[in-house]
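Only one protein chain is missing from this complex, and each of the others stays in its spot.
We just call them A, B and C in the order they show up, numbering each chain from 1.
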Amino acid sequence: MITAPLLEVGVLVLGMVILMFEAFATKIDKRILAFAAIAGLAIVLVATFFVAPVPSPNQATGFWNFYTVDRLSVFFKQFALLTTILVLIMMIDYAPAVRSSFPGAHDGLGEFFTVPIFTCAGLMYLVSAIDFIFIFVSLELVTISFYVLVSFTRKNPVTLEAGVKYLVLSALSTAFLVYGIAWIFGVTGQTNLQRITEALATPSTDQSATLLGMVLVLVALGFKIAAVPFQIWVPDVYQGAPTPVTAYLSVGSKAAGFVVLLRVLRPFATLPQMQRLLVLIALLTLIYGNLAALPQGNLKRLLAYSSIAHTGYLLIGVVCLDSNAVVFYLVAYLLMTHLSFAVLVIVAQQTGEQIADFDGLAKRSPFLAFAMLIGMVSLAGVPFTAGFLGKFFIFYAAILQRQIALVVIGVITVGCGFYYYLKVVRAMYWQPAAKIDNISVSTLSRIAIGALIAATIWLGVYPQPILDALKR
Amino acid sequence: MVLFVIFCPIVAAILIMIGAPARKMAVAASVLTLGATLLLLASFSPEQHDFQEVTSFPISSEWHLSFTTGIDGLSLALVLLAAIVTVAAVWFAGKIDKYQNAFYACLLFISGGAIGAFASLDLFFFYAFHELALIPTFLLIGIWGGGNRVAAAWKITIYLAIGSFILLLGLILLYQSVPTASRSFDIRALKAAASLGQISGDAQRHIYLLLLIGFGILTSLFPFHTWAPEAYAAAPAPAAMLHAGILKKFGLYGLLRLAIPLLPEGARHWTNLLVLLLLGNIIYVGLVTIAQKRLDWMLGYSSVMHIGYIFLGIASASILGVTGAVVLMFAHGLSIALLFALAGELRKRTGTLVFEELGGLAKVMPFAGLAFGLGAFAAIGLPGFANFAGEIMIFFGAFKNGWEIGRFHIFQIATVLALWGMVISTVYMLRAYRKVFMGALNERWTGLVDLRSALRVPVTLLVGALLCYGFFPQSFVRMTTPAFRTYLTANK
Amino acid sequence: MPPFLFWLFASLMLVFGAAVVLNRNPVASALSLVVSFLGLAALFMSLDAYFVGIIQVLVYAGAVMVLFLFIIMLLNLRAEEGRRINWLAATGGIVVALILVIQIFSVIGHFQAARQTFPSLERSTTDDVWNIGALLFSNYNLPFQIVGVLVLVATIGVVLLSKREPR
Partner (left out) sequence: MITLGDYLIVSGILFAIGFAGVMLRRNLIIILMSLELMLNAANLSLVAFSRFRVSPAGLPNYNAQVFVFFIITVAAAEVAVGLAILVALFRARQTTDVKDISELKF
């Protein structure tokens, strides 16, 4: 058995070692670093299954004021590690695009593989954070490393513009977060979530000031999870960023945002205005994300809008305060999003990232087409895929809470979803190919994609392992 | 045995996708499935009221979710229908120009999904298997369809996706409507809870409406029927056979399996609405059918129209009417599959299905003409075909409905109007037969040849089944009636 | 601190803060920012937060400002010529900002504690820096170290992004 904080320490040490090695071993093929990082993260991933229990937050002191190890956090540490590993695998495929941005043959590549390790550590801290100061610090570690990653291919103006937009809007959300935390601290005199809950329970606490603080924090988290009306950065940044980074943003950053949201909302759930506000945001997000996705012709942009749409479904779960449904949805979302992006990275380098570039993919590479098919039908929510069960649990929670408006809009937007996801399927299977050439897929990617397909279907048929992992 | 029947097509489909020889594998699998179904039929004991051949694999204890399969007379009837139509459809498919393996795999997926839905005793898998069957339908229409295939595929996709998610909402509500202690996805457990009166009247009314809309969209209940003719006109013949023949029966099966036994109060409450809608199916769509100028569209509309009769039987909630509905589901599945198969074959040979361009084909294709004639007679409901038995039972059952509503109620009016529907269907079927097979033979078609002997096998199979149950409906009735006896008598 | 000093520094800070936003010339904006932050530092001092006030002067006047000016000079940015303003965006921005201010004001108006003056302090045996330092290295050790990693990542990023191409 090991104590949980060692996991993050392990990840950080891994990052430093690889950074050092990168600096001094100049002659090697830098992709070796990625393999080392994947191996190291895999070891940490295994170690997460042997985490010892810790004191409960009620009697916490010192270190444990900031850091908790509950089921949710351990689960999301595994989630973060898995996401990072998958992103690193995609990054290896993406290496040529990075190489062309730097003068030397291997300049920049080492850092490209190292920064995600630090992001991963940030994510792992974030999901354990139960104190606003700690949430702020680890969230900023994640955000700043994303600034670097998003604008990494620095010769491409589109990428840099994406970087600028991401930076400005993230910094704006940080300002809101900090100001909100200041208000919550001012009202309660505490930054620890548990203590805030206790302070809010006393009737003398000022309701409207608390609400102001919480709304400001909500605005900030709304930016992170891409909820309407704070989604304006998403399409541009997703389209402009290097594709593996887009996948990382849409899965890792969003999942962390939701974990924080779930944790932060809990003390404030007693305020009725809070729920009305969340319902409104969820409705707007569902409608905007799905409608805006309909006319898209660029697959990366389509996935950006679809990521907004999925935020909407996740928010339904948040409104119902059903963390299990949210978590299951996030797991499903991880699998299917990574699946689509893994195929996108490979195909985009051959032809392009428009949906039209996928024409006839079934002929050019049946394997990739099948993987994309599974990814798309799962995103759309077809039974026997993880995506369906995710929606099922979400709708289940919503019906149980009698959130009629959310359910009705949810069902209608699912119909829209079918339309735009199957547009990709149509391109792959129904359209003739523009050029006939076989696309080669590296063994590692093949294994990763195969595993993702298997997991998507497996969880769609047999969800019990995840449900068990959350319950214990 | 039930598991074998479900998974035989699915496993075969997977094998075909991996690379097994498509046609041989598909025919072998469908024949095996039919054989196994006949064995099931032989070993089925109609006296027993409960489900038989039950097998169960727990999935999630927390949700009381398990993969449970089993059959009673109702499901067995539909599984039998599915097995027969699958053999016919696969046999009819022949050689496919592009992606042959995928085509056969899709067909088998539809079949396996439909059988799985009919044989599942678990709400979740009941729903999921149906969805599994829907997706290949979209693909079949989109990839291999003719005419305006892309538009048709989109329409059916959006329509049915929304329909099935409405259905999903209804099912979730149903699951949540019983007290927490007895919550289960198992249909038998839900039935037990319902018989204890644990589902409140209010909840029943809401859930029934949702289920009616959801199943109604899937089953092309008026006014949600507009997707059907377009999709069938565009679909390749085997896909139209499977969807119109089997998959569309899923919605009706769902109403019989869930809505009536679990939600009697809801069914009673919405009876008037349902009767009005089904009259829309019979009269309005019937008149629209007469106006059609193409054979495939006409067949599509006629299948929508005949669904109205089945809804009438279900609405009547009397044992006679409901049993008639099952018989008609079975018979209609066979006859519409037969007609779509022949229409598809005609399209393949002539390239057109416009009435004006066809005519006199019986001279060059006597066997096809005979088969089409028999199919048309069956669809009209002439004595000697299973359809007749079903329609007669429905009319009697509806006239003296299970709600025991007195004379000159909407039911009696509906029955009389539905009888006029028979006249409508006679008009359009005979008109179609005359336009296509009678009259002067167009010069262009003198070179046509009749169906090859290989293609006569599925036709004979379908016609044989129709005639068999047309002359001996009693064996069928004995099999299905016990499934309803428990709760429909309780209604009175 | 006497009230008039508070209002002096506060208005200094706000006026020059507004000047940052309103100035066309980036250099003027940067210099206004310094003045504004000096006013802010004075306000910190008035709240007995000497350490934070000094950090504010050191970091902003010393480091951040030099960075801003350096970049402005390096990129040779000049004042914007009279660019047409996108009136729609401008009104939207002003309206949202106004709503924000009104919200904050109304909350402060209802906030009981806002009407109270500050309680008096005991004399501490140790000074400000010692107290914050003790907290930083004991209780807040973990966030402190994460901030260290954050700065490392930021450094990597800055070096990579602004690395020169060999001609």
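Convention: a contact is a pair of C-beta atoms (placed from the backbone, for glycine too) under 8 Å apart; a residue touches a chain by one contact, two chains touch by 3 or more.
Please read all numbers here as calculations on a predicted model, not as lab measurements.
Which of the chains on display does the removed chain touch in the whole complex?
A, C
One chain is left out of this view; which of A:Ile85, A:Ile144 or A:Ala293 touches it in the full complex?
That would be A:Ile144, which touches the missing chain.
Touching the absent chain: which residues on chain C qualify?
Listed in rising order, the touching residues are 1, 3, 6, 10, 13-14, 17-18, 20-21, 23, 26, 29-30, 33, 36-37, 40, 43-44, 47-49, 51-52, 55-56, 59-60, 63-64, 67-68, 71-72, 74-75, 77, 80, 83, 85-86, 89-90, 92-94, 96-98, 100-101, 104-105, 108, 111, 113-122, 124, 131-132, 135-136, 140, 143-144, 147, 150-151, 154-155, 157-158, 161-162.
With the missing chain put back, which residues of chain A would touch it? List them for me.
These residues touch the chain not displayed: 133, 136-137, 140, 144, 147-148, 151, 154-158, 160-165, 167-168, 171-172, 174-175, 178-179, 181-183, 185-186, 189, 191, 232, 235-236, 239-240.
Following the convention adopted for this analysis, only the chains that are shown with their structure count from here on.
Chain contact graph: line, ring, star, complete or other?
line
Averaged over CA atoms, how far is the centre of chain A from the centre of chain B? Could you give it in whole Å?
43
Hey, what residues on chain C touch two or more of the other chains?
In chain C, no residue touches two or more other chains.
Would you pick out the residues of chain A that each touch at least 2 other chains?
Touching at least two other chains: none.
Under the touch definition given earlier, write down the residues of chain B that touch chain A in their complex.
59-60, 62-63, 99, 127-129, 131-132, 135, 138-139, 142-143, 150, 154, 157-158, 161-162, 165-166, 168-169, 172-173, 175-176
Would you tell me which residues of chain C are touching chain A in their complex?
Listed in rising order, the residues are 103-104, 106-107, 110-113, 138-143, 146-147, 149-150, 152-154, 156-157, 160-161, 163, 165-166.
So in the complex, the part of chain A that touches chain C is made up of which residues?
12, 19, 62-63, 65-67, 102-103, 107-108, 111, 114-115, 118, 121-122, 125, 133-134, 137-138, 140-141, 144-145, 147-148, 151-152, 154, 186-187, 206, 208-209, 212
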